[in-house]
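Sharing a structure below in structure tokens format, with a few things to ask.
What you see is the complex with one protein chain gone and the rest in place.
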Amino acid sequence: MAGSTLGTIFKITTWGESHGEGIGVVIDGCPAGLSLCAEDIQTFLDRRKPGQSKYTTARRESDAVSILSGIFEGKTTGTPISLVIFNQDQRSKDYGEIASYYRPGHADYTFDAKYGFRDYRGGGRSSGRETIGRVAAGAIAVKLLNQLGITLTSYTKSIGPIDCDEQNFDAAQITKNPLYMPDAKAAEEAQRYLDQCMAASDSSGGIIECIIKGMPVGIGDPVFEKLDANLAKAIFSIGAVKGFEIGDGFDAARATGKQNNDAFLLTPDGSVKKATNHAGGILGGISDGSDMILRAAVKPTPSIAAPQRTVNRAGEEINIQIKGRHDPVIVPRAVVVVESMAAITIADALLRNMSAQMADVKAFYSHET
Amino acid sequence: MAGSTLGTIFKITTWGESHGEGIGVVIDGCPAGLSLCAEDIQTFLDRRKPGQSKYTTARRESDAVSILSGIFEGKTTGTPISLVIFNQDQRSKDYGEIASYYRPGHADYTFDAKYGFRDYRGGGRSSGRETIGRVAAGAIAVKLLNQLGITLTSYTKSIGPIDCDEQNFDAAQITKNPLYMPDAKAAEEAQRYLDQCMAASDSSGGIIECIIKGMPVGIGDPVFEKLDANLAKAIFSIGAVKGFEIGDGFDAARATGKQNNDAFLLTPDGSVKKATNHAGGILGGISDGSDMILRAAVKPTPSIAAPQRTVNRAGEEINIQIKGRHDPVIVPRAVVVVESMAAITIADALLRNMSAQMADVKAFYSHET
Amino acid sequence: MAGSTLGTIFKITTWGESHGEGIGVVIDGCPAGLSLCAEDIQTFLDRRKPGQSKYTTARRESDAVSILSGIFEGKTTGTPISLVIFNQDQRSKDYGEIASYYRPGHADYTFDAKYGFRDYRGGGRSSGRETIGRVAAGAIAVKLLNQLGITLTSYTKSIGPIDCDEQNFDAAQITKNPLYMPDAKAAEEAQRYLDQCMAASDSSGGIIECIIKGMPVGIGDPVFEKLDANLAKAIFSIGAVKGFEIGDGFDAARATGKQNNDAFLLTPDGSVKKATNHAGGILGGISDGSDMILRAAVKPTPSIAAPQRTVNRAGEEINIQIKGRHDPVIVPRAVVVVESMAAITIADALLRNMSAQMADVKAFYSHET
Partner (left out) sequence: MAGSTLGTIFKITTWGESHGEGIGVVIDGCPAGLSLCAEDIQTFLDRRKPGQSKYTTARRESDAVSILSGIFEGKTTGTPISLVIFNQDQRSKDYGEIASYYRPGHADYTFDAKYGFRDYRGGGRSSGRETIGRVAAGAIAVKLLNQLGITLTSYTKSIGPIDCDEQNFDAAQITKNPLYMPDAKAAEEAQRYLDQCMAASDSSGGIIECIIKGMPVGIGDPVFEKLDANLAKAIFSIGAVKGFEIGDGFDAARATGKQNNDAFLLTPDGSVKKATNHAGGILGGISDGSDMILRAAVKPTPSIAAPQRTVNRAGEEINIQIKGRHDPVIVPRAVVVVESMAAITIADALLRNMSAQMADVKAFYSHET
């Protein structure tokens, strides 16, 4: 089944394997007239690029984007925007061995079972490099949202057992440490923790949080196209994500109604606000104008240097030791992926919402607004 | 935007409001030749019917299903199956008051903002009664899955702070207590806790768990149509869900790779198995043949009898007290909704998977295999 | 596969068989705030109702619509509108015989081959009664379009060899003859022709034309979602349609560029117009503001009283004679079906078009327009 297309109006299609010619994405349905250049996209790609610190793989990739269509005179034309990032460091010789066995925690076995065989070089389509297309598209979605006064802030909330302390939250810190944590102290601790993991040939999971400010009220549709449902799908479609929550999330399951309900009140300018935001900005699947807050639980990098038990394609139980250097934690590089998927989902929902009321449709087509 | 249709091949469309004529669902794309009668569906609907215990609303609804199309001589024909459940207890007079203000934790405000007005009777389309259509469709999906050897077991994992103890797990208990908990002791404690909540005019959240056994390997598609991503969307589209996880879920974010990786091994018959199941039955978005385990965090019932602060449509801050009797906890009645959404999602994924390999396509069309 | 849902934003799902409980449609994504009552829909259904003249089947059906959801206080709420028309004259005893063989020109054989068996009563889902759901939805789409200043005029262009003469076109005539022809003289001739067909136990085909006035410029999307491509699909999805064309259609294939090109000119008020309209109101798949003109070729009713050769399910060649009275021509009753499908398609395209330009998106979300 075709699984590489997402969205209804703002629609993206990604392609490419870790060690193929390249990775790309087609963004269709972006409104015409959005100013866009390669640098807008490159800035995002650089946030997930390998080789940024000792906590990321040393694979050498400039991950430079080329725009092949959809932009004319510096603006989107309304037609598909095709972006490609050619692979450079395709040393597939490293991967000859993994062709024969199933790495624990990876999709080697399930791909083989589904398709009969697989492009085993670097994980092929199930590689983390698949997210490059998402991030390239996310850069465009974020630019679109910014034009509407919507901003996203994303960061590492925790690494293994090390949590950021909300009291210490400082957005300026996020880009000042290699882990993208908004709490300098926690970032230091987390680095020490990761150093231990690496020393033990082990890896760590973590939690990513994304806050979206400036959301209009009314975005998202009832029933199956709830905004949080689509965010859940988009975030869960990122390789290593094992949990997703909005607002108080799993804590809400422990709470009572008195604790969890957000009272409505009026702002001095007469608009409706919530006194608290346990809901995380969504009520009944529709944005309520408060900050939207979402979190993704990311599992530890499955590629660890320690010996592991597994099975090979010949049907034998074997011991393996995965070679090469791998990220001891996926989380920091996945921060921009979560932000991208959130932005793509919200952009699509916004564009779908313009015809919710007959009065808006009439106003648009009378051209008298 | 149209938000009431879900699925690609096994596709459902729901309709209906709490106090309208009725609630219904159209299931399109169910394979022809599945034996099906009204009782198959009624059994599921009865699991979410109100009035089953003191922990559920006293609204009187028989929730009797009528099959209007798609069945002939006791079997599905491959054409749309239309099911309707007519509303009986539509005393909308109770709801005149809530027309004027926004109930905290409900979608009154966001519906008004999105559509300009709303069917305020009993929450209209955002009512919990909307899930009737899902459960009716879920009954069919479950019957289809059962034919393929796949079974689902769903239950209440926790109510507020009261968790089931895995050591005490007893599937036979699930239907023996009004909370659908598989741990008799926890069920008793939870009932005491709910009694306290009710006495305090308060309500409780909880967690639902669903285990799917007998899954074939290879179901789910890479990238955006991962099986867990579609499960996340389906489960998150249920009204009060605020969190979703697969396998170890958020705990995986605290773990290390050594702890979280599931080694592969061989069973005596030579098939591949995992030694553990932290992944919850899905690797790279594709089922790995282990049990699939998912959890949904459900928020406390927002309708509580205690006084609350809110805002009315006239733009005034007011105190309200919601009348009528409401479920002090949504969780027990939502168990079958979670199971239904999981089954619908898996049924669709299974039907989509049949053309993954060229060899299968050729075998099907040669009819000579 | 699910084939009973159409549309992206204005989305319809139909269900029901000729001799089942009833026929219905769910319309999802209709903007909130459109005034709507049962009579708006009934008027359309009455245009396709049987028993209107000697040229239509005598089956007794009032085809009375019930609105089950989506309307509140006389207006659409933005949630799914569920419409049902219960069958009355379900004398399925007449159909016992056709269970065993394949009627020429019908879908009996292909349904059996596809699904393994079929609801043979009155053609089941492949019956002409399936179009009731389309027409009910079409009534809503037309009402929506009318609010935007768009009107549709549909009629019988030809019956067998009898064509309307464009010189005699009189829209007022359309409803004055049982064939819905805009040329009184042609209507008389066509009736004589049909009398001959009936006397010969034969039937006739014909052509339906639909003109859409008041279209805004810019509706339809490039490449696969061209407005004419979606109209082609929508019209071709009507049972007996074998051909479709826009503007000059097949005549354009005989023409030269000089003949076929429509020069642009300016109207006194400075807007752009075309001097001619060979294109039928669409250029590059996008509406150009001229009248849209489309035609559908409808095959002769396959149910004829004359003896025919066919094959039965037991694998024998047999002679059959189809009993009961059948329309000698489908065309007059299909006129409103063509109009409905055109309106549904255009409504969806209009709602999709509102986000084509970034400036419009910004204006909508700044709420300063």
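Should a chain be cited, it is by its letter among A, B and C, assigned in written order, with residues numbered from 1 in that chain.
The definition used in the following text is that contacts are C-beta pairs under 8 Å (C-beta built on N, C-alpha and C of every residue); 3 or more make two chains touch, one makes a residue touch a chain.
Only a predicted model underlies this, so the values are computations on that prediction, with no experimental measurement involved.
Peer 1: Can you tell me which of B:42, B:76 or B:156 touches the chain that was removed from the display?
Peer 2: If we include the chain that is not displayed, B:76 is the one touching it.
Peer 1: If the hidden chain were put back, which of C:102, C:180 or C:365 would touch it?
Peer 2: Answer from the full complex: C:102 touches the omitted chain.
Peer 1: Please give every residue of subunit C in contact with the chain that is not shown.
Peer 2: 1-6, 8, 14, 102, 104-107, 109-111, 113-116, 125-126, 130, 158, 160-161, 197, 200, 202-207, 217-226, 228-237, 239, 242-250, 252-266, 270, 272, 275, 279-280, 283-289, 297-304, 306, 308-311, 315-317, 352-353, 355-357, 359
Peer 1: Tell me which stretches of subunit A touch the chain missing from the display.
Peer 2: Per the touch rule, subunit A residues meeting the hidden chain are 1-5, 7-11, 13-17, 20-24, 26, 28-29, 32-33, 66-70, 72-73, 75, 77-82, 84, 114-119, 121, 124-125.
Peer 1: Could you please point out the subunit B residues that touch the chain left off the display?
Peer 2: With respect to the unshown chain, the touching residues of subunit B are 8-9, 29, 31-34, 76, 78-79, 144, 147-149, 216, 222, 350-352, 354-366, 369.
Criterion: only the chains that are shown with their structure count from here on.
Peer 1: Name the chain whose C-alpha centroid is most distant from the C-alpha centroid of subunit A.
Peer 2: Chain C.
Peer 1: Can you work out the whole-Å distance between the CA centroids of subunit B and subunit C?
Peer 2: Taking the mean C-alpha position of each chain, the two centres sit 38 Å apart.
Peer 1: Touching two or more other chains, which residues of subunit B qualify?
Peer 2: 1-5, 8, 14, 114-116, 125
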